[in-house]
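Every protein chain of the complex appears in place save one, which is left out.
Each chain carries a letter (A, B and C) given by its place in the written order, and its residues are counted from 1.
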Amino acid sequence: MNGIKILLFGAAADRAGTRETVLPVEEEVALGDLWPVLAGRYPKLAEMQHNLAFAVNGEYARMEDRVSSGDEVAVLPPVSGG
Amino acid sequence: MNGIKILLFGAAADRAGTRETVLPVEEEVALGDLWPVLAGRYPKLAEMQHNLAFAVNGEYARMEDRVSSGDEVAVLPPVSGG
Amino acid sequence: MFAIVEEPIDVGSLIVAAQRPDCGAISTFIGTTRIDESDGARVEHLEYEAYRPMADRKLEEIGAEITERWDVREISIVHRLGRVNPGEPSVAIVVAAPRRGPAFEASRYAIERIKQIVPIWKREVWSDGYMWVGSQTGTRSTPAAK
Partner (left out) sequence: MFAIVEEPIDVGSLIVAAQRPDCGAISTFIGTTRIDESDGARVEHLEYEAYRPMADRKLEEIGAEITERWDVREISIVHRLGRVNPGEPSVAIVVAAPRRGPAFEASRYAIERIKQIVPIWKREVWSDGYMWVGSQTGTRSTPAAK
């Protein structure tokens, strides 16, 4: 796949209106660099920024972690299992 | 029944060699007054005196509680249910 | 439901019976027969006896103590008597509550209280004799220090 696959869950999927999208990237970037693009594309998602966590390839990640084409990024609202 | 019915359980029954006996009483006595009689009758039971509790008619009782003919006294080693 | 039984305890059906739409949590405690070993001998099974009906009433008292202290909507305590084989349940406690904190606390409280006030006794039947738990009385020649 060309670009970064974005998965959205729970309230984040609701607010974005989609469960999956792709962000084209040309080179390796910081996870945090993706956020303005996502927030611009989904303004209602942007409102919950401070409640979101992120995973890269299935593991919790920080905004400074690097991602590149082919990676899977998950947008995770506060978990509420149990 | 004429007298006080004594029930023994667990290690107390083991040491006394019986699970049940009757102590004749002529009038109301303190529960504590029965102990020398029981201890005399069952010397190996006497050895565990400080580990025993007693019930009168199915409820925990103190040595000063009164008992009389027809009552049921239970000799209770440390409980170990569960 | 508070019961003293002679048969194996069906914990699954106690749990199903405790499922209620006004509760979000069920905490269960099950005591099972653990096989200790010492001096080359081992526990083969446990054997329980009770002073009834006092023991039945004490289980109900524990239930009343719990509903006084916590918001708990369903409590079952079932204790088995007679021979209980290795790994089998001797006691099952099932507590349903709106929230999990009280459910956990109440089921823990129940087992501690059972061990304090319910007139039930167990002896360990070892390969080389038996021993009344808590009383150091039995037929083993080399009683294990408990």
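In the analysis below, contacts are C-beta pairs under 8 Å (C-beta built on N, C-alpha and C of every residue); 3 or more make two chains touch, one makes a residue touch a chain.
Bear in mind that the values here come from a model prediction, so they are computed numbers and not experimental data.
Asker: If the full complex is used, which shown chains touch the chain that is missing here?
Answerer: The chain that is not shown is in contact with A, C.
Asker: Out of C:I15, C:A41 or C:V125, which is the one that touches the chain we can't see?
Answerer: C:I15
Asker: Could you pull out which residues of chain C are in touch with the chain that's been left out?
Answerer: So the residues of chain C touching the missing chain come out as 10-13, 15-16, 19-35, 86-89, 96, 98, 100, 103-104, 107-108, 111.
Asker: Can you list where chain A touches the absent chain?
Answerer: Counting only chain A, the missing chain is touched by 7, 9-12, 14-15, 48, 51, 55, 58-60, 74, 76-82.
Heads up, the rule we're going with is that only the chains that are shown with their structure count from here on.
Asker: Can you work out the whole-Å distance between the CA centroids of chain B and chain C?
Answerer: That gives a centre separation of 26 Å.
Asker: Measure off the straight-line distance from the CA centroid of chain A to the CA centroid of chain C, and report it in whole Å.
Answerer: Those two chain centres are 50 Å apart.
Asker: Can you work out the whole-Å distance between the CA centroids of chain A and chain B?
Answerer: Roughly 74 Å separates the two chain centres.
Asker: So which bits of chain C are touching at least two other chains?
Answerer: Where chain C is concerned, no single residue meets two or more other chains.
Asker: Among all residues of chain B, which ones touch two or more of the remaining chains?
Answerer: None at all.
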